[in-house]
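Only one protein chain is missing from this complex, and each of the others stays in its spot.
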Amino acid sequence: MFDFLIQGFGVALSPLNLGLAFLGALLGTLFGALPGIGPINGIAILMPLAYTLGLPAESALILLAGVYTGAEYGGRMSSILLNVPGDAGAVMTTLDGHPLAKKGLAGPALGLSAVSSFVGATIAILGLTLFAPLLAEVAVMFGPAEFFALMVFAFASMSVMMGKDPIKTAIGAVLGVMVAMVGVDSGTGVLRYTFGMAELYDGIDFVVMIIGLFAISEILLMLEHANRSDADEGMPPLGRVMVSVKELLFCKWAMLRSALIGFIVGVLPGTGASVAGAVAYTTEKRLSDKGNTFGTGDMRGLAAPEAANNAAAAGSFVPMLTLGIPGSGTTAVLLGALMLYNITPGPMMFTERPEVAGGLIASLYIGNIVLLALNLPLAGVFARVLTIPRWVLVPGIAILAFVGVYQLHSDLTAIYLMLIIGIVGYLLRKLGFSLAPVILGYVLGGLMEDNLRRALSISGGDLGILWQSGISLGLWIAAALLLTLPWLLPKLLSGKATDKA
Amino acid sequence: MKFNKALCYWPALLALGGTLLAGTAQAQSGATECIAPAKPGGGYDLTCRLAANGLQETDLIDKPMMVSYMPGGIGAVAYNHVNGVRKDDPNLIVAASTGAAVNLALGKFGQYDADEVRWLGALGADYGAIVVKADAPWQNLEELMTDLQTDPGEIVFGAGGTVGSQDWMKAALTAKAADISPRDLRYVAFEGGGESLAALLGNHIQVFTGDLSELSSQLESGKVRVLAALSEERLEGPYADIPTAAEQGYDVQWPIWRGYYMGPEVSDEAYQAWVDKLKTLSEKEKFAELREARGLFPMARFGDDFDGYVKDQVAQFKQLAEEVGLTQ
Partner (left out) sequence: MKLAADRVLGIVLIGLAAFAAIFALKLQIPFSYEPVGPKAFPLGLAILLAALSLVLVLRPGPSGSWPNKTLSLKLLAVLVVLLIYALLFTRLGFLITTCFTVLALARLFDAPWLKALLAAVLMTAGSYLLFTQGLDIVLPWGYWMPELG
């Protein structure tokens, strides 16, 4: 059953791939540490390059997966040191990480977050190894009807995590789905919203979408930050470098619980590291914040989101590798990378391309150890990245964005489109939107429509097919539970509380 | 304010420089280029690389051929680009295939039709195939066709393209050969051959109209059965056991050629030089290896022969599209 893993280690331990895993981890940590350049941007920028380099599929994937996991490590740096999350997954890390740094414990905080990240990722990779092949066997049973139910479930699970502004999250997701409607309709071949432009026939390209949405809008936001006097706090001193064993043991339950939460959240399609960090942090606060120290520099408040966001990163590989469905925006980009290589991720990947699936998983184990080894002693060096002046950073982002898009399209329309999307992204962010729902709506919405229509063309219009199988029925029930739980749970919990009292 | 100066000064200079330099003559570079009108990694990329690697390894060109990507509408963006911007570039060839011919017939390439460009030649072909799961009740094409005639609504076809795409055409032509209107077919459009194949193996669809080259690993593992190859004649190698549709009494053929075209205003000399180059290439032994490595079958049509072939094909597709009501 684990033949694929043995073969995978064979692939991952070749000198080239080992080097790439190392390079990916290093670059990923840097990308994650740079504010605004998260794992999505890092992968989006490197993906076309990896392809043109002529790397074989498994090597490219190993490099990109290294960037992904590395970015989750790196995202915490600016969160802790500057109170600016390096990427979406690191938002919760700021809550206790920055207060710790202010107390002069920046070094231990960086060390603790590195260990938490390692624990979270290790548990999740073990889970991935155990469950991915099992899920892969179940996955051939996923036909269009089951996929449609899965998409419904994914949107439902997104809605639970909507956060403080549910209306804007919903609008973001709807806008994302609407972008996915552009292009040739995959059912009938009708052109939708193309306005006679052949460039739009294939829809709005993913790379154009994310580079515009994240990188271009970030350039504009950086300009604002640069001109606000209150934003530029000096970097606090790093303090002593190592985290003590006592501190680690103090956080062990927080880490383990959060790793588990992170893995589960990561496996669910449609939710990723940012959601995992939020759920883990709030859970840990509810469970163990006896002295009301969370938010003032509690080590457990730092360990929880860090373990969770790394676990989620690894967990989101499960649906991607077995079903071909992205569990997060970042795996959606990785999925695109696989498509470049004409590999359709899905049930057949473990049997047909074991070197790709196994190599990837094995490289996650290796990359994780590399990252711990890199991050513990080099925390101080990485922190220097933050001192790169904006006037170097911004032109750099601009060059990468332009070359990245031009390289894929040889066409200026794509670049104009990227700029327009960038302006829209900037306005949305200014208006208090989170971009994650937009990108997830864009990815999941198209799948949802296609699969609904495929299911109904299989059944000849009979709606019954949508809940005929056990899998789809289960998913419908789970989705219904997710939607009703926020109303039910407080009632149940308050009931318990009165019992105790 | 510092930035005001920068604001006024540099863009102005850039704009000035732009107008000055845009007027200067365009220099033609010596290097040859192949546009793959798709994202990297697809069939068009493969077509370009076949020419680029082949010409390079047989020393027919001295500088490596550049491959650039221009995705959009199965070639529509590139077609418009070549007809609008690089009309006379003697060093540029563009990859095309049966899929492009289908879209030309359906008028999906905008204002231009098949007569616009100079069709150069084809270096290889793939063939359509009618595929069922290994445990399906049909042993040959005739059994499938008989069942299809009694109840077309019971058998679900699937393939990797929309209604009107070349993947759909294979299903539609198969239906027509059984005297069934393609409109009565039950057809599901997936995203690419891989997804359709997964759906076939998961029993979600019963018949997959795919391409032979993407089936090799499934054939080896014995998971699928190919009822008919949509080629003119029986193929060789691992496909020698597969009967053609024509052998079984149904006139369905679907070659997927992989070829190239050039801009409409390219000189006759440049065009002829390319035709000769490709022709020479196709006769080299080394090239046969390269072609086979890419899962392609031999096909050699060049110059006027190919030009006529493509135009006939487009006309044929136009007729078919009208018959089934895809176009008015």
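Read from first to last, the chains carry the letters A and B; within each, the first residue is number 1.
As a convention for this text, a contact is a pair of C-beta atoms (placed from the backbone, for glycine too) under 8 Å apart; a residue touches a chain by one contact, two chains touch by 3 or more.
None of the values given here were measured: they were computed from a predicted structure.
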Considering the entire complex, write down the shown chains that touch the omitted one.
A, B
Would you mind spotting which of B:84, B:137 or B:325 touches the chain that isn't drawn?
B:325
Given B:44, B:79 or B:187, the correct residue touching the omitted chain is B:187
For the chain left out of this view, which of A:30, A:175, A:421 or A:440 touches it?
A:175
Kindly note down the residues of chain A that lie in touch with the hidden chain.
48-49, 52-54, 165, 167-168, 170-171, 174-175, 177-178, 181, 185, 187-188, 190, 192-193, 216, 219-220, 222-224, 226-227, 389-392, 394-396, 398-399, 402-403, 406-407, 410, 412, 415-416, 419, 423, 430-432, 445, 449, 452-454, 456-457, 461
Residues in chain B touching the chain absent from view
1-3, 6-7, 10-11, 13-15, 17-18, 21-22, 24, 26-27, 29-31, 66, 68, 163-164, 183, 185-188, 324-327
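As a convention for this text, only the chains that are shown with their structure count from here on.
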Residue set of chain B touching chain A in the complex reads 35, 39-42, 68-74, 76-77, 79-81, 106, 108-110, 153, 156, 162-165, 168, 186-192, 194-195, 197-199, 201-205, 217
Of all residues in chain A, which touch chain B in the complex?
48, 51-52, 140-144, 184-189, 191, 196, 198-202, 205, 324, 339-344, 346-348, 352, 407-411, 450, 454, 457-458, 460
